[in-house]
Structure formats: structure tokens, C-alpha cells
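In this view, the complex is presented without one of its protein chains, the others remaining in place.
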Amino acid sequence: MSGTTAAAGGHHGEPGGFLRKYVFSADHKMIARQYMFISLFWAAVGGYFAYIIRWQLAHPEADIPLFGRPIGPDEYNAFVTMHGTIMVFFVAMPLLLASFGNFLIPLMIGARDMAFPRLNMLSVWVLGAASALLLLSFFVEGGPAAGGWTGYPPLSARTAYVGADKGMDLWLLALALEFASFLMGGINFLVTPLNMRTRGMGLLRMPLFVWMVMIASLLFLLSVGPLVAGAVMLLLDRNLGTSFFLASGGGDPLLWQHLFWFFGHPEVYVILLPGLGAMMEVMPTFSRKTIFGYRPIIVAVLVAGALSFVVWAHHQYISGLDPRLATPFSVTTILISVPFALIVFALLATLWGGSIRLATPMWFAVGGLAVFIFGGLTGIFNGSAAVDIYIHDTYFVVAHFHSTFFSALFLAGFAAIYYWYPKMFGRMMNEALGQIHFWGTFLFFLAVFVPMHLVGVGGMMRRIANPGQYEFLAPLSGLNRMITMSAVLLLLSQFFFAFNFFWSMFRGRRAPDNPWEGTTLEWTTPSPPPHGNWPGEVPQVHHPPYGYGLPGAGEDWVPQHRPAPSGAGAGR
Amino acid sequence: MKESGAHGSPYLLIWIYLVVLALASVAASIVLPKVPAELAIYFLALVKAALVAMYFMHLKVERFFIHSLSLIPLALVLVLFLGVLQDVVFNR
Partner (left out) sequence: MSTAAHASAGAAESTPFPSAKLGIWWFLASEIMVFGGLIVSYLLFRMAGPGWSAELHHNSTLLGTVNTLILLTSSFTMVEVHRAHGRGEEAKFRLHLALTILLGLVFLAIKGAEYTAHIREGLVPAKSMFWAFYFGMTGLHGLHVLGGIVANACLYAVAARPGGVARYGHRAEMNGLYWHFVDVVWIFLFPLLYLG
């Protein structure tokens, strides 16, 4: 056994000193908060970039307020690249996987800490270093990377190209460090639930969020390798003059696309699954019903995860991919909608007939599910090669992946924040502000991205700085301005969240142990939990999670650590 | 495995096998014509890797779960190879 496992963490006192407690902490709850603040910082930066991008598209020649001047195509590319990189790698993964994974896994399975606390601390510090490199890349000669978040060669492979100077090297190094951070985190997220469950917590009694984080980590560990190899080759191309990805020297730019998307598609699920997992926790609690189809959901996610390794070329239909490969990849891509349909229907069936409590977390979870269904359906269009050849690299694709990413990252992410904030910070968030935040976010999200499908079908391409240059896009300029107005309002709605988040931290109502009447183990300990997670013994588990709506029980719910009342049956 | 025999290490025999196989593959690359030589050296590399994995890394006495941690990535590497084969090798 590793000597560093913190099974005995509860027996040591709380580490003293400001640095040990807030900065160099090995406590999973503090690390979770560090990840959360890193990701919220980057979310603000990424949101600001989204605003610059949208303003530029609506008013290409005008000065951008809060930026001061119009931007040209080169800068536009840099902002698009950084917006994508930041949102995928520095917001989505740290927030959903790392922050909530760290905070909840030990609390949900009844462990005192993660399996490797010091590795955990290292992972957040490596992410901090990656963040510093990415920040630095804004200020180096030649500007930040502008090759798109996918960094396709040949544009990314020679330092002489615009937007591929030192900023691109820093971008690659930042990504490499980010991957290293999540490799370390992923090992923790897999080993901790496998080896550190409390008595009675069988694998099939773990809350679904833990399963989702485990499967997401598994997908990440198994998919990132080829991209690491590709990143090494790209760094050699850029700095030592090799030609792995340059056709002029005998290389092949398509190889990078294969290596990137072999990682890139599983990565979509790395981001999506923890978000879905948060919905799977919130929905039973707020509809007072047990989850519908616990085991089928796990099987469906495993199947979807396995399929995600054989769909990657659907991102490359018009990249020069052999057309005979397009059909098999279309088939596997559309097949993947089967397990996800099962998951969506299981969540809808969980809501069906429940006594629903519409608090902020539930609004966000239901809204997130609705948007996810919608984004998933447009994915079927993109996945079939014949349709994709028309809509590829248009705003239809942009609207599609924002529907899936925004629902998983922000709607489900906000559901998670509102739901677990009391446990994390010991105070309740303001409910009225939360509901305003939800309706602003949800409605303005729809106002941005539903019309964007029309813009895409109308033929507007991604990554153009000035649609005014194209005569055939002129009829879309009204829609573009309307989308930009909605995007601004969407971003302004987030100030309700920002204020609520920081104000509640100091002035919010003190949170009871179990404000939402949840059944899983994290609600059996004080808010916020002490060092070691439970003041006394770690509770023992007697039945599966989600023991809601039980007729024999005094209340309508039985927490996992309480033996089921006779005749009630504890839910399945 | 590791507890057997008070004298002499059971791993010594594996090491001797490995050295012999390594030298055999060098010899094959020198003596044999091109195609049989390539077949021989890659086959011998597989045997050597299997010996290290089975005995030094104890996969011989490990359970299914640990086996799957090494076999699933290998299967995925094969999937990657087959998926990229057409584009990089035949369509250039």
C-alpha cells in the first residue's frame, strides 16, 4: 500500500499556517476550490474573448467597446484560437472533472481524502504552470497562437507563418502541461473510487457522478497519448526543422488531424460525462425519485465511451480523408446516438411523475438536459458525411458544438455549483439571484445559438473576421447583429452569478448539513466538511443511492448510511 | 514465482533468455535475407517484450483487471493504425 494514502487523514489535525492550508494544500477540498477558481478566472477571460469575437462579426469595421479598436483577421484568429483552447482545456476540464471530481469523489464514496493527495496537489500546480504559460503567450513577440484550437499543420508547423511564432510553442507547452496535470488527476479519480470506498459502498452503490468521472478519466488516459506523440512531432517540426506534418518534406498534415481527433472525440465525452453526472445527482434529489435505470446508464456510458474511439474521422470529412472511410465513420457516429438516447430517456423517466422542486440547481439541470438533447440531435446532421460536406466549417457546426458544450459545461456546471456550493463553502447561494441568472443564461443562450444554425445553413463560414467582405453573406448581417446583442446579454447575465458567488461566500445564509435533503454521503457531514471529511467515524453504507419517495419511511427519503425501514425497500 | 528457490534467482533464467534472443535477432538481421530477417526480428522483439511483461512485470501472476490495462491500450493502438492506414500510406 502506498504510504501516502490519506486513509488516516482524519487522525492528523488540520495542517496549520496560511500557506499549508490555502496554497500548498493536499486536502482534496482545498484543491477542488483551487481548481474552481482557476477555471472561473479562465471562464471570465474566455467569455471576454467570445464578446470580442461576436462584436467583430456584427460590426466588423467599428471600434470594439471595452477593447478600444477594431481587430484585423490575424488578431481575430488569435482570439478564436484562445477562446476555444481556454474554454475546452482551462475551463471545462478543471471545473467539471477536476474541481467537482476532487471535491465529491471522497465525500461521495466515504473516503478521508484521495488515494494520492500529494500527486493531487502536484496536478493543480502543474495546471497553474500551464495557465501561466498560456497567459505569457499573449505577450510574446508575434502574439498568441492563431492556428485554431485544433492547431492544424501546416499553418501551425512553421514559425514563419502569421500567428504561429513563439505563441504557438507556448501554446503547445501549455497544453502538454495541462495533459500532464490531468493524467495525474485522472489516476487519482480512477484509483480512489476503486480502492477507498467505505464499508458497504459496493461499486454499484456509488453515486452516478463518481461513475461518470471515472469513465471520463479512463477515456482521457487512453486517448491523450497519440496527441502527446503528435505534439512532440509538431514541436520538432517547429523548432528542429523536421517535416512530420509538412508535405514539402515528405510529411503528411492529415496525420496530425488523425492524432488530434483520436484524442479530440473522446475529449468531448471527458467534458460531457461529469456534466451529465451532475445532472444525474441533481435530478433525483429535486424530483424526489430514484434514478431510472442506474445500471443501464452505466452500461450505456461505457458503450458510448468505447464507440468514441472509432468515430474520430467524422471531423475530417472534407480534409482529404479517403471517401471510402467516410461511410464507416458515419455509421459509428450515428450509432453513438443510441446509448446517449438511452441516457437522455433515463433522465426524462427520472423526472416523470416526480414531485419536482424547482430550485436553481434543478432549473439548470433541466435546462441543460433540454439544450443537450437539441445539440445532440444536430450532431446527427454533422455526423453523416453527405450532410456534413455541405455544413462543415459553417456556423451550423459552431452552433452544434456550443449547444452540447454549453449545456454540459455551463448549464450542468452551474447546476453543480448551485447544488454543491453550500457543501463547498458552508453558505447558501441566493435563490432569487440564481433564478434570474438561470433565465438570463437559458433564454439568451437560445437567442444566440438557435439563429446561429440558420446563419450556418445560410453558408457563413467559421473563422472569418469580416463577413461584410462576402456579398452572399449580406442578408445575414441582421441576424448576426441580433446574435451579438443576445451574446452580450448572455454575458451580462453572468454578473448575477459572479455577484451571487462572491457575496454568498461571506454573506450567504449558513448552510445546514443537508440543505436539499439529498441521500448521498456528502450530505452526512457538516458544511463545509472538516479536514478528514467526517468529524467522527466514516458512515457505513446500507443501500444504493437515491433512496427517494419511499412510502414506509417517515420522510420521503432514506440516506445511504441509514438502514432502510422495514418494508420500504430502499430504491434500486 | 518470486518465493521459489532459496538459491539463485528465478529471474536469472529469464535474463539469459532475453540476452540470447537479443543476440539472435541481431544475427538474424545480418544472416537472413530482407523479408525473413524483418519477420524474425519483430517476432523476437514480441517474444522479448512478452517475457519482460510476463515475468519482470509479473503479468503472469496478475489478474484479469491488470491484464486489461495493458491489452486495451494495445487494441486502441491497432485501431489508430488501421484508421490512419488508408490516408497516410495509400492515398499520398
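Lettered A and B in written order, each chain numbered from 1.
Quick note on the criterion: contacts are C-beta pairs under 8 Å (C-beta built on N, C-alpha and C of every residue); 3 or more make two chains touch, one makes a residue touch a chain.
Here the structure is a predicted model, which means the values were calculated and not measured.
Undergrad: Of the residues listed, A:Met36, A:Met82, A:Val191 or A:Ala511, which one is in contact with the missing chain?
TA: A:Val191
Undergrad: Tell me where the left-out chain touches subunit A, residue by residue.
TA: Subunit A touches the chain not shown through residues 1-3, 5, 7, 110-111, 115-116, 119, 183, 186-188, 190-191, 194-205, 221-230, 232-233, 236, 240-244, 249-252, 255, 259, 262, 538, 540, 542, 544.
Undergrad: In the whole complex, what residues of subunit B lie against the chain that is missing from view?
TA: Residues of subunit B in contact with the hidden chain: 2-3, 9, 11-12, 14-15, 18-19, 22-23, 25-26, 29-30, 34, 37-38, 41-42, 44-45, 48-49, 52-53, 55-57, 63, 65-66, 69-70, 72-74, 76-77, 80-81, 84-85, 88-89, 92.
As a working rule, only the chains that are shown with their structure count from here on.
Undergrad: Could you tell me the distance, in whole angstrom, between the mean C-alpha positions of subunit A and subunit B?
TA: 38
Undergrad: In the complex of these two chains, what residues of subunit B are touching subunit A?
TA: Within the complex, subunit B contacts subunit A at residues 72-73, 76, 79-80, 83-84, 86-88, 90-92.
Undergrad: With touch defined as at the start, can you tell me which subunit A residues reach subunit B in the complex?
TA: It is residues 222-223, 225-226, 252, 254-255, 258, 262, 309-310, 312-313, 320-322, 324-325 of subunit A that touch subunit B.
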